[in-house]
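A single protein chain has been removed from this complex, and every other one stays in its place.
Up next, chain A:
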Amino acid sequence: MDAFTTHTGTAAPLRRTNVDTDQIIPAEYLKRITRTGFEDGLFVAWRTNEPDFVLNQPQYADASILVAGPDFGTGSSREHAVWALLDGGFRVVISSRFADIFRNNSTKAGLLTVLLPQDAVEVLWTAVEGDPTTAVTVDLQAKEVRFLDTVVPFEIDDYTRWRLLEGLDDVGLTERHLSDIEAYEAARQPWLPRALPALPA
C-alpha cells in the first residue's frame, strides 16, 4: 500500500446519499481476479445513463477527491469498490458518514476516507460547484482539510493514521505477535469445530 501524507487536488461533488458499493462498482466487474484495472466499472451505470452525472462533467474529470453525501459505501463488502475509486484517480473520499466495512477496506488499500460534519460537506460542495478548479488539500499529518480560506479539522484514530502515513501492511504488523497467537490457540476449547476433515452430514 502507498503511504498517504498529504494530498492536494480538485474535488468532485457527489450530492447523493446512500451510495452503495453496487453503484460504485457493479457485480459483473467482480468476476475479475486481479487487484487493479477496475476504473471502467467505477459508477458505470450512472456514467452510462446520466449525462449530467458529476463524473461525466469535464470540469470534474480530473478530480482526485470525492465529496459524497452521508452513508457512502453501504452494502456489499467488496473491496473492489475501493480499488475502483483508486483506479479511477481518487485518493480521498469525504463524507459525513461511511459504511463500516467500506471505511475499513479503504484504510487497508490506501484510500483516505475523511469524516467531516455534514455542514462542512455542504460548504465544500458549494465551493467546488462554484469553482471546480478550487484546490483542496487533505493533510493527514495535520488532520485537516483546507480549501480557499477554510480549514476544517477531522478526526482519525492515531493507529490508522500512523499506518497510512507509513504505508504499513497489517499482516506484517500482526506477525510480530505470533507468540501471542500461539498462546491463544493452545488455550482454545477442544470441542470447537474444524472444517477439516469433512464429516458425513
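The rule is simple: a residue touches a chain if its C-beta (ideal position, glycine included) is under 8 Å from a C-beta of that chain, and two chains touch if they have at least 3 such contacts; residues count from 1.
We adopt the following convention: contacts and distances are computed from a predicted model.
Engineer: Name the omitted chain as UniProt records it, choosing among "3-isopropylmalate dehydratase large subunit", "Imidazole glycerol phosphate synthase subunit HisF", "DNA replication and repair protein RecF" or "Heme chaperone HemW".
Structural biologist: According to UniProt, the chain not displayed is called "3-isopropylmalate dehydratase large subunit".
Engineer: From the list A:Ala3, A:Ala61, A:Ala135 or A:Ile181, pick the residue that touches the absent chain.
Structural biologist: A:Ile181
Engineer: For the chain that's not shown, point to the residue among A:Ser64, A:Ser77 or A:Thr137 touching it.
Structural biologist: Of the candidates A:Ser64, A:Ser77 or A:Thr137, A:Ser77 is in touch with the missing chain.
Engineer: Over the whole complex, note the residues of chain A touching the chain we left out.
Structural biologist: 15-18, 20, 22-23, 26-28, 30-35, 45, 69-71, 74-80, 82, 97-101, 104-105, 108-109, 157-159, 170-171, 173-175, 177, 180-181, 184-185, 188-201
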